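Omission of a single protein chain aside, the complex is shown with its protein chains in their original locations.
By written order: A and B. Residues from 1 in each chain.
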Amino acid sequence: MIYLDNAATTFPKPEGVYSAMDRFLRTSCANPGRSGHRMAVESQRVVSQCRQAVAGLLGAPSVDRVVFALNATDAINTAIKGLVRPGDHVVSTLMEHNAVARPLKRLEAEGVEVTYVPASAKGEVRAADVIGALRPETRLVAMIHASNVAGTLQPVEEVAAVTRCRDALLLVDAAQTAGAVPVHIADMGIDLLAFAGHKGTLGPPGTGGLVLGMRADPRPLREGGTGTRSESVEHPDELPERLEAGTMNVSGLVGLLEGVRHVMERSVEGIREHELAAAQAIEQGLARVPGVTLHGPRRFVRRAGVVSFSLENMDPRDVAAVLDTSFGIATRPGLHCAPLAHQSLGTYPVGTVRMSPGPFTTEADVRAAVDAVAAIAGAV
Amino acid sequence: MAGCGALGSASATLLVRAGVGYVRIIDRDFVETSNLQRQTLYDEDDVASGMPKAAIAAQKLQRANTSVRVEPRVADLTASSAEALLRDVDVIVDAIDNFEARFLVNDVAVKHSIPWVYGAVIATYGLTMTIRPGETACLRCLLPEAPAPGSVDTCATAGILGPVVECIAALQVTEALKLLLGRTDELCGGLAQFDVWDRELSVVDVPRQSDCPTCVQARYDYLRAESTAETVSLCGREAIQISVPRTQPLVLTELAARIRGFAPVQESPFMVRFCVDGREINVFADGRAIIKGTTDEALARKLYAEYVGT
Partner (left out) sequence: MPVVIQIPTPLRRFTGGRRTVTVEAHTVGAALDELTGIFPDVRAGLQRPDGSLRSDARLFVGAEDIRGLGGLDTPVSDGDVIAIIPPVAGA
């Protein structure tokens, strides 16, 4: 199998992820911060190490402002619903994934006003348009860092330069970028950053989190056991416990820790260079195949390593099924949970075929993928 | 009655009229005009009514014998539903149109020691075999695995002549009545094959297989959903994808040849595409299909069973 669906989740994981999770589940898998015996202490230790590693990778202002969650969607829900109240105004974009679009839709029904800033046909949102949509009562700006459809990197820093001087907080959906594109919350002026543990950070599914800047203080959506202050029925106020009710996915975080370590060893810049080179090679190859249309920006500067294309006279779902069944290549067709983005790109409702290389994609994988698309195009 | 199409119409009628005290009719389908040539319980009004087959059958048969309890179940036999639908009856009469559901019946029957009567028809030909778990060969002693998708004729690709349905159903119900009466020593052993056109009937012996995964090893692969098809709704315009866990590859050219008999086919080395009833069916080399124009998984499974075959 040639795996080109790394934007959905990265595969394979670094060898250390597999072995660390296996070892942990066999030897130290206790409930962290609860019991005090040596296994529980060991569990607590890996959670802390993982928190430190993530804080370092993403430039968190302090380690306790890294809050773990089920996935990026879970983190985004905490951010949006924990901050925005009826009567508030939110600015978002027409490039969002459903992880942002659906919670906002729900809040709109509850009396929150949302302004959606349009994008160009290449999927680019202009910072000036986002800034222009800000109002005195704007509570939150929620935007995706890199489009999961077209790879377009949005001007997060330009927006942050303005929001950091206003009351509005900036939430960045970094599901596609954390670990794959350099991100530094403190330096960039981001207030809340949601990440997926199983994508660029190379951890297992079921991991992710929310990193909070110093201004952001969302309410918890869940209360319960935290292992701290057990004497009180009041949910604790301290971070990160305040936003981490219930037993954590410790085995997942063990894997995430190894994934982040691998990223740090290779460096985010190194991985980005590798993925962009692969994406660029795919795009250059596909551009020569008759009948192929490429979507999204052509430049590889403001761009994550995602290639979206269509093949003339063929449903993307059929293209992906043939790539899988006849060539053993995994890609993702359709709308990629981002109907708004596809509307912006003009590819709604048919969608596109997306090829997303990862840290382990080889030149041979790229050649095989391009050759396969050429063979399919030739047989239509 | 597992299924109430052609064989089901005939068998259910005979069972209810014979006075079998309780008859449960399980079917997921609705009546179409093309069914009427062989599915004798239904008529043109039923096509127009849009009522499910199970409900129509129960209503009509109840009038034939009010002393019998006829219970319709509008349901798809799947790994998650089969046990609840079948485990509490004395005999199962097979009137199903696909192998996957038949293997599910076999799993439930063997697991709960329920005798069942296998029956299947195609063109002018049919087969039947009475299966008593633990005593006789089971369906997987006969067929270790389902045929590769697209490798067998289906009611849609080859058609079924009405009279053969009545003959096979008559043989099946006779066996079912013996089972209900406890006259097991009078059951006809073996697998009977019958061609109504040539009036040829022959019987062969099917031995129990000492390594049968189901009736010897008690491994219920279909109930555990290890061998059943997975359906997923695909995003974009309405479409359902059906993936079948098969080791045998589908031969696309063979499928295309079969379909070409009744519908125009677009064929490439990688896929076969054709349209039926306004729905586009795309079949790929590993037996997977994407069925466009519906979001109904049961309908997609039905179309797959009818045109590709499992």
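Assume contacts are C-beta pairs under 8 Å (C-beta built on N, C-alpha and C of every residue); 3 or more make two chains touch, one makes a residue touch a chain.
From a predicted model like this one, the values you see are computed outputs, not experimental measurements.
In the full complex, the chain left out of view touches B.
The omitted chain makes contact with just one of the residues B:Asn106, B:Thr124, B:Thr214 or B:Thr294: B:Thr124.
Within the whole complex, the absent chain has one touching residue among B:Cys155, B:Ala229, B:Ile259 or B:Val272, and that is B:Cys155.
In the full complex, chain B touches the omitted chain through residues 3, 5-8, 94-99, 119-127, 142-148, 151-155, 158, 160, 190-191, 193, 195, 197-198, 200, 202-207, 209, 248-249, 251, 254, 305, 309-310.
Keep this in mind: only the chains that are shown with their structure count from here on.
Residues of chain A that touch chain B in their complex: 315-318, 321-322, 324-326, 333-337, 349-351, 376, 379-380. Across the interface of their complex, chain A is touched by residues 234-237, 239, 241, 268-271, 273, 282, 284-286, 288, 290, 292 of chain B.
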